[in-house]
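Of the protein chains in this complex, all but one are displayed in their positions.
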Amino acid sequence: MWKWLHPYAKPEKSYQLAGKLLPWFVVVTVITFVVGLVWGLLFAPADYQQGDSFRIIYIHVPAAMMAMAAYSTMAIAAFIALVWQIRLAEMNIAAIAPVGAVFTFIALVTGAAWGKPMWGAWWVWDARLTSELILLFVYLGIIALYNAFSDKVLAGRAASILTLVGVINLPVIHYSVVWWNTLHQGATIMKFDKPSMAPEMLWPLMIMIVGFAAFLGSVSLLRFRNEILARESHRPWVSALVTDKLSGEK
Amino acid sequence: MFKVFLQVVSKELKGAFRRQSDILNPVWFFIIVVTLFPLGIGTDPILLARIAPGVIWVAALLAALLSFERLFKDDFIDGSLEQLMLMPHPLAWLVSAKVFAHWLLTGLPILFISPLLAIFLSMETNTYFALFLTLLIGTPILSLLGAIGVALTVGLRKGGILLSLIMLPLSIPILIFSTLAIDAAAYGQSYLGLLALLGAMLVTSITLAPFAIAASLRVSVS
């Protein structure tokens, strides 16, 4: 089963594979964004309680989900990197981490913006927002650690270890925050009845989630390709690639 | 096996007692930070008692951060860290001994000093008792978590601030559970469950952290 995967442990093959996949991800991103946003922002009915302000859900929820998904991907990559010592997996972490951090940031900002009409304040210590804030801290820690090492091979390994430590810690953080929140504020927070969401509201959300996933994929693939080139810049295949490109331009 | 552990611990302690400022400075820092709060907020005993658990725990976190610097840094500079990594014993075991020694030198003094701070912040006896228990269980977790951060950053020139960026978010659950337990005690509720959770975290970090520390050192010291 693993045989067909094995060639992709080579950076050159992975670079090419990423290049082949990239257009597909971009196409899916563009289509779903156009369809999802137009449907969600213009055609979906307004919420009977929240009015039009609920529409931020089409950005907030997918961003928050993908912020988590990006971290899970990093955790899997970190595991692979540490157990099988595959450098590509480390490059993968380096490629995804900033994307995940930006998604987390988007989720935070949209969450705060949503909070203003809902709770009357830009920031409320709501469990989900607080967990997201901490997730952002964890992301920034990993990025800072990666950047602090001048030797990128070591940087990748250090970042993998920290990612794994984080993944054990994140559920604990999440539940502790939820608990802390219920004990500290309890009833002051509005509840959203998620399951009762109307289908005409839900469909655009689903499309946007797919769109954000594809967006995450596209940006990560792009960054992954760059990371490979930067890290492998001394390899003959990279210089061959560059000379090919240059002669093509002439 | 245990002989090795004790040897490492006794070497650490011997070294530390010859440089006492390293032990005392974080403790001073801890006391000063806590003292700042009544000065900044006011001396209302009810208010102070209300914020005491959070203040003491945040101060303990910061003091721990200060003290971590010397956990591996000195050893890294004089080369005894690489010698430790070349010992014919499991590295995870050796670093556990180092972390334990570090806790004895930094966590334990905070425990000893905590009654004084409880008086400063007008805490009641049963609340203080809860504080003591959470410190007892929580500070070793801090030492273990912090050691991972130190191990990751020890080879870097400016690791200090990075260490806090890495470590503080990871220690949030300890802060939350500890202060919740103390709050529960203040309201006269049972806080055994929260202590048990802290205990579970302690056990988990004792079993997993040494391996993370060892792996991190193998990255940093190369």
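Each chain gets a letter, A and B, in the order it is written, and its residues are counted from 1.
Assume a contact is a pair of C-beta atoms (placed from the backbone, for glycine too) under 8 Å apart; a residue touches a chain by one contact, two chains touch by 3 or more.
Going forward, contacts and distances are computed from a predicted model.
Student: Select, from "ABC transporter permease", "Six-cysteine peptide SCIFF", "Cytochrome c biogenesis ATP-binding export protein CcmA" or "Glycosyltransferase family 2 protein", the UniProt-recorded name of the complex's unshown chain.
Tutor: From the listed options "ABC transporter permease", "Six-cysteine peptide SCIFF", "Cytochrome c biogenesis ATP-binding export protein CcmA" or "Glycosyltransferase family 2 protein", the omitted chain resolves to "Cytochrome c biogenesis ATP-binding export protein CcmA".
Student: Based on the whole assembly, the unshown chain contacts which displayed chains?
Tutor: The chain that is not shown touches these displayed chains: A, B.
Student: Can you work out which residue in B:Gln83, B:Asn126, B:Gln189 or B:Thr207 touches the chain that's missing from view?
Tutor: Of the listed residues, the one touching the omitted chain is B:Gln83.
Student: With the missing chain put back, one of B:Val4, B:Val58 or B:Ile206 would touch it. Which one?
Tutor: Only one listed residue reaches the unshown chain, and that is B:Val4.
Student: Residues on chain A that touch the omitted chain in the whole complex?
Tutor: Chain A touches the chain not shown through residues 85, 150-153, 231-236, 239.
Student: For chain B, which residues reach the chain that was dropped from this view?
Tutor: 3-4, 7-8, 11, 14-15, 18-19, 77-80, 82-83, 85-90, 218, 221-222
Methods note: only the chains that are shown with their structure count from here on.
Student: Would you mind writing out the residues of chain B in touch with chain A in their complex?
Tutor: Residues of chain B touching chain A: 148, 152-153, 155-156, 158-159, 162, 165-166, 168-170, 172-173, 176-177, 180, 183, 201, 204, 208, 212, 215-216, 219-220, 222.
Student: What residues of chain A sit close enough to touch chain B in their complex?
Tutor: 82, 134, 137-138, 140-141, 144-145, 148-149, 154, 157-158, 161-162, 164-166, 168-169, 172-173, 176-177, 179-180, 183
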